[in-house]
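Contents: one structure, followed by commentary.
In this view, the complex is presented without one of its protein chains, the others remaining in place.
Now for chain A:
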Amino acid sequence: MQARVTAIIVARNGASHLERTLEALRRQTRQPDTVIAVDCGSSDTTSELLAAFGPTHLISADANLSFGAAINVATQVMSPPDGDHQLLWLLAQDSAPAIGALENLVGELEIAPSVAVAGPKVMEWVADDYIHDFGQSMTPYGATVTLVESELDQEQHDGMSDVLAVSAGGMLVRHSVWDKLGGFDPALPIVDDSLDFCVRVRLAGYRVSVVAAARVSSAGDGVAGPDGSSRGRASRRRVRAERSAQLHRRLVYAPAWALPVHWISLIPLAFLRAIGDLLRKEPGAILGEFSAAFAAAFRGGRVSTARRRLAATRTLGWSSISSLRVSAAEVRRRHALTREAALTGARGDRPEVRFFAGGGAWTLLAAAVVGVAILAPLLGAQSLTGGGLLPLSATVGDLWANVGYGWRDIGLGFIGGADPFAVVLAILGTLTFWSPSFALVLVYLLALPLAAIGAWMATTRLTHRGSLRAIAAVLWALSPTFLTAIAAGRPAAIIVHLLLPWLFFAGFAAARSWSASGSAALLFAAIVACAPSLAPALLVGWLLCVLVSGRSVMRFVGIPLPALALAIPLLWNQALRGNWLALLADPGVPVPTAAVPIWQFILGFPAGDFGGWTQLLPLWGGDAAVAGYLVPLLLVPMAVLALMALLLPGARGAALALVAALLGLGTAILAGSLSVAALGAQAVGIWPGAGLSLYWLGLVGAVVFAGRGLHRIAIAPLVATAVALAVVSLPLAAALPLGTSVVEEGIGRSQPAFVTAEAAVESRVGTLQIVPQPDGGILATIVRGSGVRLDVESTLNSTAGTVTAEQEELATLAGNLASQSGLDASADLAKFGIRFVLLLPPAEEPVGWGDTATITQAASDTLTRTTTSLDGNAALAPVGDTAFGRLWRSDAPTDAAVNGQIPADAGGVFGLVTGLIAVFVIGATVLLSVPTGAGREAVRQAHRDAIRRASRLSKPPKPTRVARPSKPARPKRVKRPVGRRAKGVGPGIEESATPAPAEPTSPAEPTSTAEPTAAADTTSPKDADHGN
């Protein structure tokens, strides 16, 4: 009997594609007998177009109908089939059939009665020599596999006929079979609808085949099959739909006994897959992963309906289709190919660093030699003391116990949030797990080479010139603020200076790479943890990035999240106190500092005194006042170069660098005028050096831009700048040999040996430490065990504005011990668990850099008074003078249970929850930052994008963007490939399709030289620097 074809066109706001589809339908060699058009609530001219075509029926339907439901609506207006010769041709608005498509499809069904479904070769809409998809199948485990996808059509697959399934758009199906099987599963509205239908067709005893001669172009509008758009939202929805469909089919196809197993595994699998999504740099897919799992788990009605439908029509066993599945070996082969493409993509994303050829190794070596030379006295040290340095906790476990919300074991101890800096210390200490304190020694010894290499790497983002990179490394490593931090024992400031260039390095690439975005987030967290005062400036920079990042905004918005997650407990505590400014307090040991004039900050000296020149010149027989103009004069070349960059090519980048510098300077000035913490009677300011590191970063950046703009003639002024800076930094660099540094090799303990020995027996033994203050008062704190550790220090303690009742009680005891008093101290000593009283030397008044500290008369009077009183106290027995101070012993039996024991589970639920949040956020960011390349979906998407671009260019009449021809005046630019590859090349997996305005601090436009494999060159070669 003559076949009778009813073409059903489903359209939803598809005017742009519909015209071509309808035209193609009109030109079919075999015209469909009936045409039913279903308009799913279009708001554009779709309905007019459809009406103008003149279909047999024009149905207006609901907007949110799925493709399968729309077909069902269409079949309802038809008379029921009276035989196998009635065929349905399923078309979407973007299914433009080639001239003979229907004829070939009908031919397939007419020749073989056993074939119930025939599918065309679906081609790309714009590049119609590329295959969009051709035949579908499943793996042995049921995952969807598109047999041929995104390939150049060289008729290499035309031999295929029997397949497991075909895609929905352009499918020709017998009406009777359609009705018998009940059409597409409503639970599969977008993805796998046709796969599932074809599987049921197969199991009902029919065949499914592809017809290579029938070609239908598809634009991936999302009417039939998923939306092929590369936009983030569409792709997230697609991924979610795919996962939902896969889980639904799994539950439907599974044998009944396996259902509970599958059901239970849904949520755990979602977690595992979320980790995989992070590693594949598809964090957007995670939400879909979970919603799909929950939907599958708790919407069982759809599964049972589908299972019943399947059972009703199934006549064959599953084994009947096993030969049509893709074999495990084939799956492995395909995965391997994807992985290869992904890795190529990951590599393609990386800039050309040329570490060895570009002189990076030599810079590292030179910096290491200089570093060892100036830090020679610290070689062989196991721990460091002085300034803000203290040993770390003895074991890795203790280090991590001091992280998060819980017991802060400083002074009397309290429950509160740890500084995020504790996490940084814990990580450092874990690296040298055999002796955590050694981590800080390593930081010191490696500081210079690490700083140099950080700056060198950061400069690779701006220039490929080895000389510029080396100069930048020198300027960065010899920066006065860095050397001051080293000499003054400021581990947090040192770490900030080491990490800032890397933040720039990662942030620069964050627009294009999830991995870089994750790394930037981690670096941001570490820097803010080390120097909370930098947070405002960094947040301003972040906000700028977010505002200009356009489509890659998602890669920027999350950058402060890890920092926030770490700071939640601290934020909570300070919010309760209403002491927001205290969040800016430097973590670690509170060190009182003297006020420094602003113009010293402008010169780059966080501690003033021209970095020690005012002290050094008199030693050499010079006049100290000479420093006042000599040092600024030596810094002039750098300032001139930085400002000149604004007049040279690349001025935009230089301007951004100078904005960063001004932000840094502002931070330093703010820090210099704020004292939010206190140590005894002395106010503890915020270390301005962290802000100055950012200031210096901006200045060095501007100098690099100037060097780029000046080309060859830049060498002489740059070298002069570096040499002048080396001279300026001489007293700071030589602070250890000169003896102006406070840092010295630790003796491995921070308490007298007598106490340490006691602490070895009784770990919570209490020592009352008394420090006479400049105003004549005393600072009285309890130290438990073998002494205060750097990771135990808490800004919650140093910024506290009130005295607790317990502290007042201790103060009363200490005040009486320091006085001739009638108080019997034994009871109180026992109550606080105090076995020792250690009278430390009086606190020194902070002075300028290199000056000798002074002790006030009031402080020395208090020292005498306290010594006398303690000597005369019957409750105490003198032990003697120690390296730390004078020590007394109390023989009153201490009941350790009263005070001094760390309460179990101090953090409680809040500690657990905040800890989990931090672990979750940091863990996710770490997974995201691991450069594992891209996932399958990204590879697939990149292929599609590349095909589209390729076709766009190969069709001159309709180009969206015309590539500017290379200027003949600059042929050498093209000749030499440059540091970064062009955006949008084939394997540029993580790259966004459009050239996003990259990192705002970057001046560099996407470069001109395209990857040879890609035909695309979407950008112009206007960047002046790359290539010479």
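The criterion applied here is as follows: a contact is a pair of C-beta atoms (placed from the backbone, for glycine too) under 8 Å apart; a residue touches a chain by one contact, two chains touch by 3 or more; residues count from 1.
In the analysis below, contacts and distances are computed from a predicted model.
Participant: Which choice in "NADH-quinone oxidoreductase subunit H", "Large extracellular alpha-helical protein", "Peptide ABC transporter ATP-binding protein" or "Ubiquinol-cytochrome c reductase iron-sulfur subunit" gives the name that UniProt lists for the one chain left out?
Facilitator: "Large extracellular alpha-helical protein"
Participant: Thinking of the whole complex, not just what is shown, which of A:A295, A:A683, A:L738 or A:A906 touches the missing chain?
Facilitator: The missing chain is touched by A:A683.
Participant: Of the residues listed, A:G380, A:G397 or A:G822, which one is in contact with the missing chain?
Facilitator: A:G822
Participant: If the hidden chain were put back, which of A:D129, A:D861, A:D891 or A:D905 would touch it?
Facilitator: A:D861
Participant: Which one, A:V126, A:V353, A:I669 or A:V879, makes contact with the chain that was left out?
Facilitator: In the full complex, the listed residue that touches the missing chain is A:I669.
Participant: Which of these touches the unseen chain: A:G41, A:G776 or A:P841?
Facilitator: Final answer for the missing-chain contact: A:G776.
Participant: Kindly note down the residues of chain A that lie in touch with the hidden chain.
Facilitator: Within chain A, the residues that touch the unshown chain are 410-411, 581-582, 595, 598-599, 602, 643, 646-648, 651, 655, 658, 661-662, 665-666, 669, 672-683, 773, 775-781, 797-804, 807-808, 810-812, 814-816, 818-823, 857, 861-862, 864-865, 867-869, 871-872, 874, 878.
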